[in-house]
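Structure first, then comments.
One protein chain omitted, others in place.
Going in written order, the chains are labelled A and B, and every chain counts its residues from 1.
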Amino acid sequence: MSQYRVPGRGRVDTSRPVNFTFDGRSYRGAQGDTVASALLANGVHLMGRSFKYHRPRGAIAAGSEEPNALIGTRRGPGRFEPNTRATVQEIWNGLETTSQNKFPSLKWDVGAVNDAAYMMFSAGFYYKTFMWPKSFWNKVYEPFIRAAAGLGVAPTEEDPDQYASRYLHCDLLIVGAGPAGLAAARAALAEGLKIVMVDENAEPGGTLLSEPQARIDGRPAWDWLAAEIAALKAAGVRIMTRTTAIGYYHQNMLGLCERVTDHLPSLPADTPRERMWRVRARQVVLAQGALEKPLVFHGNDRPGVMLAGAAQTYLNRYGVKVGNAPVVVTSHDSAWYAAFDLQAVGARVQAIVDTRPHVREDLVNEARALGIPVRLSHTVTATSGRLRISGVRVNPVSGATVGAGQQIGCDALLMSGGWTPSLHLFSHTQGKLAWDDDLSTFLPDWTREDCVIAGAGRGLWGIEAALKDGAERGREVAAALGKPGNPVALSVENDRPGSGVSMKELPTDRNPGRAKAFVDYQNDVTAKDLRLAVREGMRSIEHVKRYTTNGMATDQGKMSNINGLNIAADALGRPAPQVGLTTFRPPYTPTTFGAFAGYQRGAHFEVTRKTQIDPWAAANGAVFEPVGQWRRAWYFPKAGEDMEAAVRRECRETRASVGIFDASTLGKIEVVGPDAVTFMERMYTNPWAKLGVGRCRYGLLLGDDGYIRDDGVIGRMAQDRFHVTTTTGGAARVMNMMEDYLQTEWPDLDVWLTSTTEQWSTIALNGPNAAKLLAPFVEGVELTEDAFPHMSCVQCTVAGMPARLFRVSFTGEIGFEVNVPAPMGAALWEILWQAGQQYGIVAYGTETMHVLRAEKGYIIVGQDTDGTVTPFDAGMGWAVGKNKPDFVGKRGLARPDLAAKGRKQLVGLLTEDRSKLEEGAQIVFDPRQPVPMTMVGHVTSSYVSDAVGRPIALALVEGGHDRMGETVHIAMPDRVIAAKITGTVFVDPENSRLKI
Amino acid sequence: MLLIHCPYCNETLPEAEFTYAGEAHIVRPPDPSALSDDEWEGFLFIRSNVRGPHYERWRHMHGCGRFFNAVRDTVSDRFLTTYPAGQPRPDLASLTAASEPSK
């Protein structure tokens, strides 16, 4: 056992050694150790280098607030995480860890020259240093900043871990399982109440884990704790450990990040690495305790300088003595106990230095009794040592006078500047804080959430005070939940309450302008930087923060905010409460992207809707494209074909014989009721009253602003029943819009809408042989020009399946859309595919569908329209029922701007050099005009057309309908392409191919 | 995530079941064509954008599917009440909400 491990102390199991590596060197710790406690047990304080100056640093804390000891952890391929706090990561056999911000090694680091160039990197240096000469920016400054920026090294491999998330609803959520939280749970317990308690540590207990000397209810603290945890669990309280409450959101929703496997030596199957809990609680108790403040003095960052409370935790919880000859410097009573505890296990405390002239007599007496030298009214003005502290310079203070310094040798310096209530989550609720003069800190004041703060979070120090307050708050929330609550009376012996004073920088006899007295350790912000920021005109604490980066590190100012505020307030000559605090935002501690993503990664990244025919497409080599939430077959390449070749073949064979296409994704809405036709008249631009049963019509849907929203073919299945189709991407939007008008504008109409998108599998057959292929399977109607002309619809049977058959065409060829109940779609597809072989049937995807429709000038809403296109702009004025008294969009179309000349109108384009235009390319009339040119439109659709024998395009062009035959120019990065404006129909303008 | 009371389901449910649907009590004129351009502009585009209690519409999209009205304080992001579509605006004075105590 190492000389720093104290037998009989701590909760780690030294009989179960754990081997891990740090920077390639092997170390032995004990089961229950963190990386930090295990390294300290081996006498290692140097754990990292700071971000800006690359100064050597050790752990200064023992919990999640740690700003310095950031390490990388590795567990085989892909499982590397940077910036993990060594004070939180538990060790397991085989864990590999590395230090950060060093080159070539932690002990000898090149970047440390920044430390020597310290004066250059003062507050706001990046606003000043890199300003001139301008030409240096690209070549010198930016590469330098980029190389230096970033904390740790980002992982380069894909993370193989699974992440999870779950919703949880409870009556009471208690954040923090220390004495206040435990007492609150005990006091609130009631039959039928669902209580959840979370703690970020590996085990519950909070401060009790660091204070085994206390006796609660007549029993040693740890015995009482074990019994209480067991009792609460038995009573149904759910206690979640290694779970951090990272954010407090609206109406008592909290995010909890549970670390499930990071502490395990081997990964269990089917188990996520982390799980995000989204908890909705009726009442919340925040019992998060308080964070100890560092003292601010020159050299307060040397490895071996540590918070006194952390040293106590390392000793009492982990059985680790952080030094054999420590010095304590403090302005608060609590640090005295650290000295006593260390002295009791054989360390020789070299001195207790207290900035206060008067300290509680019992503390001074006990120190004297233990033989510890006491220096009251003293300050620390410097530390010495290179990679580890070796001495501290201590000076007497008398009023404003700092006396001569004296060197005291030491191997650790334990500091305490008092305690700050942990109010981060409270602040997430937009809760108001109130300044407490006595404690010189902010305390919780008011929040609109159903939330109370208990214990040290309210500035109450000591176990007894925390238990008592927790019990009171617990009864308070029980009452709010309509329960009586339980009396909790617990006696506490050997408690260690205390008080102290709040300091700005410690007084010094040296030039404070040269002091490296750190406030924000991780971002290397010193007291001098804060004062410089104020001198340079920063008045708001928010500006001071951004100018200096104080509190902007990954610890979010847990260590630095109050010290920074005290110093800034002093520099501003204003009281701290008037200067105010910066805002805390979630997450409370750094949280992985994986935890936020949860299940939504890889194949489960987003909802992917698949048709019943999707498996056939996948099995037949389809390349897919996402359309809205759907994945659709894009094209079906044969061996050796690229996309262009495949699409060209699909187009050619469809126009030559017959093509089959999965149109199931089209939105479908069943409009039913006596007022169905009235509703259709009001929604769509077209007239519907005279549409006969068994006929269908192309419908155009506008917004009330007059712009095209959607389109689709609509069939009248019965007098009071319409089968409406919408675009694939617009289905949900159109349904919502229709429901909106129906429910809120026309609630008197007797008509109802039912989404039938997924009721039907829709298979489209197009091509000269489409009718020949389909006819043998159809019962109930003859597929002849007379019996079933273009734009007919009928309920019939296809291949023995109940069907709705539409004769429509989106290709200009003879076309049918067969709708059968969705689960039958795959079978029908297979039947038609087999029967189609005699005609050389071709399966085509969305790209070919796009080409075929563009050749006919049919628009795609959302591609050829962009939300500012009217039916008249699109050349579809014929679809607008001019005699209808009203429809959605009628008044909008009459707005002056929509009726004005010179609007962008949909036209065809044929390039002079027969090249294919790029969709989205901008169009100008005169390519010789000076830059910036006046852009007059853009290309909306562009394809290579097999039927036309050259590329074709659709475009929106200013006044385009009156510019037929004119030449426009499309400016590309490498050249300007000339194109002639044409009509939008490129194939069969007489529609002769539609006839059977 | 907010909690929203659906006046049709009579349940208070997570925001994830709902979608926002713009300002409430803006009635489409019975004969839009009779409106002047200015009046039509007012109906189509002009919204109140208040700081404080705001009359607005939500839809219980993943629930009963109904559009309904709500009064939400845009400062505190709290719902003061919700009520079925078609009902008149509730009197603000009758709606109480948790507010910061005056000092």
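In this text, contacts are C-beta pairs under 8 Å (C-beta built on N, C-alpha and C of every residue); 3 or more make two chains touch, one makes a residue touch a chain.
Please note the rule applied: contacts and distances are computed from a predicted model.
Chemist: Among "Sarcosine oxidase subunit gamma", "ATP-dependent endonuclease", "ABC transporter permease" or "Glutamine transport ATP-binding protein GlnQ", go ahead and choose the protein name stored in UniProt for the chain not displayed.
Modeler: Hidden chain identified via UniProt as "Sarcosine oxidase subunit gamma".
Chemist: Quick one: say which of A:166, A:348, A:535 or A:950 touches the chain that got left out.
Modeler: Of all options in A:166, A:348, A:535 or A:950, contact with the hidden chain holds for A:166.
Chemist: Of A:612, A:657, A:726 or A:911, which sits in contact with the chain we cannot see?
Modeler: A:612
Chemist: Contact with the hidden chain only, please: which chain B residues?
Modeler: Those residues of chain B that touch the unshown chain are 1, 8-11, 13-14, 16-17, 61-66.
Chemist: Just the residue numbers, please: which parts of chain A touch the chain that's not shown?
Modeler: 162, 164-169, 268-272, 278, 280, 599, 603-604, 606-612, 615, 618, 630, 670, 672-675, 750-752, 754-761, 820-824, 826
Keep this in mind: only the chains that are shown with their structure count from here on.
Chemist: Between chain A and chain B, what's the gap in Å when you average each chain's C-alpha atoms?
Modeler: It comes to 29 Å between the two C-alpha centres.
Chemist: Going by the contact rule at the top, pick out the chain B residues touching chain A in the complex.
Modeler: On the chain B side, the touching residues are 1-3, 14, 19, 21, 27-28, 31-33, 35, 37, 40, 44, 57, 59, 61, 65-67, 76-78, 85-86, 98-101.
Chemist: Report the residues of chain A in contact with chain B in the complex, numbered from low to high.
Modeler: 249-251, 253, 278, 280, 432, 446, 448, 704-705, 736, 739-741, 743-745, 747, 885-886, 890-892, 894-896
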